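See structure below.
One protein chain is absent from this view; the other protein chains keep their places.
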Amino acid sequence: MSGPLLEVSKLTLDYRLGTRKMPALDRISFSLEKGEVLGIAGESGCGKSTLGLAIIRLLPRVAEIRRGEILFDGRDLLKLSEEQMDREIRGQKVTMIFQNPQNALNPVFRIETQMIDILRVQDKYQKSRRRKRRHNYRQQAIERLRSTGIADPSERISNYPFEFSGGMKQRVMIGMALSSGTSLLLADEATTALDVTIEAQINRLITNLAAEYGTAILYISHDLGVLSEIADRIMIMYAGRTFEMGPTEAILGSPRHPYSVALLESLPGRQSRGKRLLSIPGFVPPLDQLPGGCSFHPRCRFAEPMCSQQVPPLIEVSKGHWSSCLLDQKRGRQKWQWT
Amino acid sequence: MEMQTANQKEAGMAPVQLTLKRKWSDTLRVTLRAVVKVKGGLWGGIFVGLMLLCAIGAQWISPSDPDAQDIAHRFAGPSFTHFLGTDYLGRDILSRIIYGCRIAIIVSFGAVTLSSIVGVFLGVISGYNEGKKLDYFIIWLFDIVRSFPQIILALAIVAVLGPSLFNVVVALAFTAFPFYGRVARAQTLSVKEADYVKAAEAMGQKRFRIILKHITPNILAPVIVCLGMDMATMIIWESGLSFLGLGVRPPTASWGIMLRNGYKYIQTSPLMILWPAVAITMAMIAFSLFSEGLRVALDPKERER
Partner (left out) sequence: MLKYTIKRTLWMIPTLLGVLIILFSLTYLMPGDPASAMLGPRATPELVAELNQRLHLDKAMPVRLGYYLLGVVKGDLGTSVWSGHKVSSLIAQALPHTVLLAITSLGIAAFIGILLGAFSALRRDSPIGGAVTIISLLGVAVPDFVAALLLMLLFCIQIPILPALGAGAEGDLVDVAVHLILPATALGIGWVGYLSRLMRESMLDVLDSDYIRTARAFAVPRDIITYRYALKNAVIPCITVIGLGVGKLLGGAVFVEIIFSRPGLGKLIVDAVYARDFPMVQGGILVATILFVFANLLADISYAFVDPRIQYG
């Protein structure tokens, strides 16, 4: 089957809160190849988590998809029924791990129970001929734990979640989410809640396993530092829109959008010693109070009148590199100096 | 603990954090407004106000004398002179209900005040002396009283002391003080460890005064909410005790006594039971709604919902 693994076109969705409508995603489009790692970057509230949830169709009830397609292996996920999603997609071809491992596991059941339930479901939907017994599932679960680096898995599998540390809980989640059948892993701030030292280990684990199984990753994170290490391509989002998208080296080395430049400059390490860290003035606007035109223009040092009048389209400014800044598109690559 | 910024006011939510700097009248006004916003808080508040009115002004509101007997017209149904009918001695039920409001409010208010003062006092002392013998002793006291099923304890106390309004208040207060005690103790414990207490101490203020100064606003919110609900339960228990003949003494008009009489004559006059039952139920609902509204109004986290 040729073509990208995942192709999202013009995905637009709102959150309906009482009478208010908050546009959460605006015509998001991108594609992801088999085995590729795409980083989704942006500040809180930019819609990156919403994007992940939309793909696996776990959005809250108040979310309304206005238009768009999510083509996975050629099929539009938005057109599938809940049953089909459960049967074929969720937990098998497409899996998701979340930010807070503390709350991601059911506190009143043992790890083994939860893992076995999931393995059973996976078997059922893959219509495995062999009827496995609980013992087999338990072994399988133990192997999964072992593959994620948990020591003494046959003992620990009988523990309750509160007996695991955050990093270990995330390993359990990874063990459940990554297997040979997984084509796409959605990782939503998977290591944000962990200590920095553990963070590196977990990210290495994720990328190693994914490489082994040939799994593509949509890695959602606000941390460009992490993304710079593991992502092949990066997409930068702001207030529900894509501002820039391209290969990691291109984004890091020659960013086109002022916002991307600002994000990069606010990373410690990018600044020479002694200089102040950049903090972008102002704050991310609430989704129901988006400015007209380019949604970043009120905070942008370089904004010009046209920035408030026209919503910049996302245009391919060089091979595989897309940006949505009018000034960049009209004048070619600028050096955006924030400090 | 400054007043919240203009942003919150714009969002339509009144800030209700209690500080020592603001005027109590401001706090009251703002709290009431917030309570009213909660569904039902308004109705609860109105009915509670109505009850207070009846309690205070019974002699002016009540259409007849609650003790005036009219044997010729006993068990009468509703009429213009007797809106709710008459009881087995021909007394006007509506007037007795209104005077019953007075008993209900007096008992519940008295019991709740007594138990909360004693309870909070003991709780603060206990929390302040955490770990020491005094603390263990007070906790022991709390646990003992809490071990008794409340109504049975109240029953026993009134039985021993003899039925009267005062004894009922004392008995009910005795069964309730541990709850306030525990809340107060928990608050004291958490305030004790707070950074601002340590900071104030570092600046030379005496520990006990600091704790007292900072506990009071923190305690007020949960205690006030407890008070609301407690008053409702006290009203019910007073009625219960009076129903058993172990509460207020007849011929005082208490809803419980009216129920007792109604029970005796249940086959003759359903109205004698119905009206006090309705009164008690509505009082309960009113206090519940009002204290629920109070709870939501006083809890900054809740208001986000």
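By letter and in written order, the chains are A and B; residue numbering begins at 1 in each of them.
Operating definition for what follows: a residue touches a chain if its C-beta (ideal position, glycine included) is under 8 Å from a C-beta of that chain, and two chains touch if they have at least 3 such contacts.
Worth saying up front: this structure is predicted, and the values here are computed from it rather than measured.
A.B. asks: Return the single residue from B:50, B:89, B:114 or B:151 that touches the missing chain.
C.D. replies: Result: among the candidates, B:151 touches the missing chain.
A.B. asks: For a quick check of understanding: of B:239, B:252 or B:291, which residue touches the chain that isn't displayed?
C.D. replies: Reading the full complex, the residue touching the unseen chain is B:239.
A.B. asks: For chain A, which positions touch the chain that isn't shown here?
C.D. replies: Residues in contact with the chain left out: 56, 58, 85-87, 89-92, 95-96, 98, 100, 103-109, 114, 117-118, 121-122, 125, 160, 162, 173, 176.
A.B. asks: Just checking the interface: what residues of chain B touch the absent partner chain?
C.D. replies: Residues 140-141, 143-145, 147-153, 155-157, 159-162, 236, 239-240, 243-246, 259, 262-263, 266-267, 270, 273-274, 277, 280-281, 284-285, 288 of chain B touch the chain that is not shown.
One rule holds for everything that comes next: only the chains that are shown with their structure count from here on.
A.B. asks: Express in whole angstrom the distance between the two chain centres, defined as the mean CA positions of chain A and chain B.
C.D. replies: A distance of 53 Å separates the two centres.
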